[in-house]
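Here is the structure we will look at.
Removed: one protein chain of the complex. Kept in place: all other protein chains.
The letters A, B and C name the chains in turn, as written, and every chain counts its residues from 1.
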Amino acid sequence: MLNGRNVWIGEKPCQLVYSTKTLQPHQPLISMKQKIRVTVWGENVHEQKYPAIAKIYPQGMHGTIAEALRESEDLEVVTATLQQPENGLPDSILENTDVLTWWGHCAHDQVADAVVDRVQARVLQGMGLVVLHSGHYSKIFKRLLGTTCSLTWREAGEKERVWVCNPGHPIAQGIDRYFEIPNEEMYGEPFAIPNPDEVVFLSWFEGGEVFRSGCTWKRGNGKVFYFRPGHESYPTYHHKDVRRVLQNAVHWARPEGSLWIDSCPNVPIERAPEPITLKGETMHEPGGTGFR
Amino acid sequence: MLNGRNVWIGEKPCQLVYSTKTLQPHQPLISMKQKIRVTVWGENVHEQKYPAIAKIYPQGMHGTIAEALRESEDLEVVTATLQQPENGLPDSILENTDVLTWWGHCAHDQVADAVVDRVQARVLQGMGLVVLHSGHYSKIFKRLLGTTCSLTWREAGEKERVWVCNPGHPIAQGIDRYFEIPNEEMYGEPFAIPNPDEVVFLSWFEGGEVFRSGCTWKRGNGKVFYFRPGHESYPTYHHKDVRRVLQNAVHWARPEGSLWIDSCPNVPIERAPEPITLKGETMHEPGGTGFR
Amino acid sequence: MLNGRNVWIGEKPCQLVYSTKTLQPHQPLISMKQKIRVTVWGENVHEQKYPAIAKIYPQGMHGTIAEALRESEDLEVVTATLQQPENGLPDSILENTDVLTWWGHCAHDQVADAVVDRVQARVLQGMGLVVLHSGHYSKIFKRLLGTTCSLTWREAGEKERVWVCNPGHPIAQGIDRYFEIPNEEMYGEPFAIPNPDEVVFLSWFEGGEVFRSGCTWKRGNGKVFYFRPGHESYPTYHHKDVRRVLQNAVHWARPEGSLWIDSCPNVPIERAPEPITLKGETMHEPGGTGFR
Partner (left out) sequence: MLNGRNVWIGEKPCQLVYSTKTLQPHQPLISMKQKIRVTVWGENVHEQKYPAIAKIYPQGMHGTIAEALRESEDLEVVTATLQQPENGLPDSILENTDVLTWWGHCAHDQVADAVVDRVQARVLQGMGLVVLHSGHYSKIFKRLLGTTCSLTWREAGEKERVWVCNPGHPIAQGIDRYFEIPNEEMYGEPFAIPNPDEVVFLSWFEGGEVFRSGCTWKRGNGKVFYFRPGHESYPTYHHKDVRRVLQNAVHWARPEGSLWIDSCPNVPIERAPEPITLKGETMHEPGGTGFR
């Protein structure tokens, strides 16, 4: 099920069997020669419902995002949508996904909690997650960050100028000092997120606001990137620089290291690294798995 | 309901009414002269069920923790338990709580999700949260951190030595270079948490493990502190240094700044800071509240 | 010399004498009732040299900043300037400073390295530091952050709009969603700093740039805040909201916890917490102080 990749796991409650002993030196989780397997998740509602949106994104927004990523030869891209069984994200897909991109807006609550659990588990194991625009309010983003992820907003088709805060950052490669999007929805501060590990982009809006538009976090072994642009009523995902950022972000978010499936394992007394003997009261049955 | 304290709030979807204009200079959210209102939450199961535990904590573990905090004159302490209506944490209690301490172990899943929602909302507004020992697996801790919060463990009554990583930190005041707990449950790395803002304590265990025993995070405006010691079968909460850390942690976690109740407010075009006019398509109805 | 405050110190190489044993519970380093002792450091060059600057700041920029802080009754404010002996910052001043504010521009290299060493030592012990505007290139700021602290800039007297990223943050108290400065120098990203602990303010500039204008870091026990506005050719330090931020920042940066004067102390074998005996080769003389 894990594709032959290396797993660090505590399978049975009383055994600490997670081990990387079979790993050869310098054999990364994903070989640099291997293609990165990307799943582009799309809510796929607006483009079905509104002809104006369908005109901009005739193949769906997910179709255009996937097309943008396919410009990069080392990406192997599939799409998945809300309307599919298990919201398009059964185990069989997630286990073969290195990086997941997420665009949703009006139907966040239609994503099944079981799917969110599964995506979260995969991120913690090491799958990359790129959350786009209105995905700031998706269940998975709020789940991983622990905050409301609120912001202020205005839909006026105003100009957005996206500035690079760290020109050397992998996600900013190929981007000049800034790029402009002629028409976008405004998202303004305060953006209710935990402090990012890095702020890669900041946006300037014609109407006078600013926003932390490109932010990174790590959760477990998974890298998370939030990228602001992408309102459905504008052709943002056809924009050359936006596409480049998407490609860069997927490369940056690829898993590194090995999978870590943690299981809160009990270490029996006789397997303690230093010899000890039992003292005092005990609450847990010998060999118990603890309370969850 | 908010006790006359200052609130920064976007009440109505189309108005940005959050304002601190009435705040006088240097008037903190909680005056330094005001007492800190602490609610000590206890699961209260083991001490009811096991005479050995009841003997160590005749007033319940929450009772002993509350007693420890009451040694500090500027704390106003109440207790709440799982078995009470709304798990002891109705709005009326939470709205009058500056810092909440949380001990749970075998009944995490009996805490109502609505209660967890409410506690999370209060933390984001600014309430401090001190999570104790097996509370690492509580719903609220996992909710705020976004990870599994797993670890390895062993119940052998072994010695734990808690080291101070930053002697000047407020939570370490009155503690020497380290303190020892004669009998404790072992918690070992890996501890599956997002990188803490600060690691205040590290533990050394007789059986050979180590653990990040005192960690801080910020979520919204709330300060979160995790403190490892406190297994129910040992008299840990009677330990002088543990009690001192509890007192320090509650002082450190007190709210500062003002409450921030965010609501993702729409900023209408005519209220943009710079004059702009509508361009292109729109998806949202004028005055709409956006999708959640 | 340390004013009777609590010190955690390893004075002699072979003794670990740092101890807080004399600290009473909840006795903070600076009592909340004590006034905060602020030293406002000013380079004091432009205002002496250019009549246009002297007209805006007849008492010197440091004089105006000090005046702004004195609006707050619990601050005890003195000034110090580059031209004074030891650049105005002898030990006797620093030891009685809880928070230091720093404005410099054209004479960063005239600050003696010994003074920078001393200020750094005090920050690590717990003194707060508020670095203003062109102080981004001061020796002390670069010393504490470890990076170049570069940025892009333009002196065009354009409008700056300073946005609050976290309305509940203590440094943002009394500030509405944003404030505007009619004429300021532009500072633009990329700002070459280590990732801040928190970004409190972001600036929008009329000419199209953005900037992380309010950033916090911790170094040792000292809190560091950088605040962007304050070019000498504009009356920025007369601006009501800028003054409020200065007051807030000084309150936020006040020391908490106890002083920590670290000394890399040797722990002799006979004082190890667990009994051990010498094994193998040794490089250090018994009782040696180690290499620095």
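Observations on the structure shown:
Here, a residue touches a chain if its C-beta (ideal position, glycine included) is under 8 Å from a C-beta of that chain, and two chains touch if they have at least 3 such contacts.
No experiment lies behind these values; they were computed from the predicted model shown.
Touch with the chain that is not drawn comes from one residue among C:Gln59, C:Ser92 or C:Thr148, which is C:Thr148. Taking the complete complex into account, A:Pro167 is the one of A:Pro90, A:Pro167 or A:Pro182 that touches the chain left out.
For the chain left out of this panel, the touching residue among A:Thr97, A:Ser233 or A:Gln247 is A:Gln247. Taking the whole complex into account, chain B touches the unshown chain at residues 161, 163-167, 188-191, 195-199, 202-205, 208-212. The missing chain lies against chain C, touching residues 10, 16, 46, 50, 52-53, 105-109, 120, 124, 134, 137, 143-148, 150-158, 183, 186, 188, 190, 192, 194-195, 206-209, 217-220, 231-234, 260, 262-269, 272-274, 276-284, 290-292. Counting over the whole complex, chain A has residues 8, 16, 18-21, 23-28, 32-33, 71-74, 125-126, 161, 166-170, 172-178, 180, 197-198, 204, 218, 220-221, 244, 247-248, 251, 256-260, 273 touching the chain that is not drawn.
The criterion applied here is as follows: only the chains that are shown with their structure count from here on.
Averaging Cα coordinates per chain places chain A and chain C 37 Å apart. Residue positions 16, 218, 220, 260, 273 of chain B are each in touch with at least two other chains.
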